[in-house]
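Structure below; questions to follow.
Shown here: the complex without one of its protein chains, the others still in place.
So, chain A:
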């Protein structure tokens, strides 16, 4: 007898997790399947962590609608989940007459589309407020409502919420076969595990096409786009503390320089179409482009110490818009091609998916009394546990520093390891706590963190 579910969501990236969380509000048996050992371990771990209002998405697209809605929902729901945000605002800069013309046109367009807070700033105003930019700014588009957020805790919060409210989270569970049966689908993995689901939602991200091909669909072709980043150490934020990017060209949106919620400055991403969707390598050419972006925009950041370099992979397809394809006669729903706006769009996408599934597939209303969850606030702008008298008073483990660069205590790492959705790898633990994210990249505390991780794993497995 195989496990029976009403709905199986494939993929625990930020999009699949948000969908699973919304589904947990219904009286249904839902399973969230993740091919990797942990959630958010593909495209969701390498983005710019910007929560965008949506005006930089194509007007009239589904992406625009869902990002706008995703942003609105995030504003309300993130604080309830304990997720931090900082409204730093964003600025798009023009140094040439040609760029100036583009910016002026964009401001006008965005205004007419209803983003009333976006406006044009003259060069002298930019130079006065943000002296760090390379001199000669002619004008800029100022977007005061753009936000930086926590890209790692967000999908974790969604999964934790979903699990707390009854969703099963199975990992690693890579769907290798899908067979149609009377109720819907029988899914199997390579270990011989089997489950039945009345509806399958494919939120397979960077591998969504492979899941589609299991059932014979090929509406889109993946065009994975790699984005390389340089992460600067914390002193950089004293120089630069706003999301900044150059005027886009038809070919490229350009490289951002932005503060992170953890108190660093991030430079990236590049945009390279790559053959191998798993090639998250960093290249000399990519680093050159990122250094050039620093010189072009904020030259004084040039000498700043670098914490690390890395690359993310955007799940883009041959289509510019999201690929949300309901095939309810086949009990199948595709949610793919969420190219680079998945973080901002996730809650909008989830809401859209609910509107497709209910009442078309299941004639149900949300019923469950929701059990609230809160995740630890990892942001640098909140009071850190080691400085919080209440936390320390209750448990001195919050003062016992494990990661000295980011100042993460034994208590915080222990809490993360005790989560109902425990991290399955050291890298996942890093994303849950920020430990080893700092300038030494775990080369100091790595051995102690590994020892704690191993001990917790042995205890769990016993």
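Brief remarks on what is shown
What we mean here is this: a residue touches a chain if its C-beta (ideal position, glycine included) is under 8 Å from a C-beta of that chain, and two chains touch if they have at least 3 such contacts; residues count from 1.
Methods note: contacts and distances are computed from a predicted model.
One chain of the assembly is not displayed; among "Multicomponent Na+:H+ antiporter subunit C", "Polyketide chain length factor WhiE-CLF", "Transporter" or "Thioredoxin reductase", its UniProt protein name is "Thioredoxin reductase".
Among A:271, A:405 or A:421, only A:405 touches the chain that is left out of the view. Screening A:3, A:274 or A:397 against the full complex identifies A:397 as the residue touching the chain left out.
Along chain A, the points of touch with the absent chain fall at residues 230-231, 233-235, 238, 280-284, 286-287, 305-311, 386-389, 392-393, 396-397, 399-401, 404-405, 407, 425-427, 439-444, 446-448, 450-451, 454.
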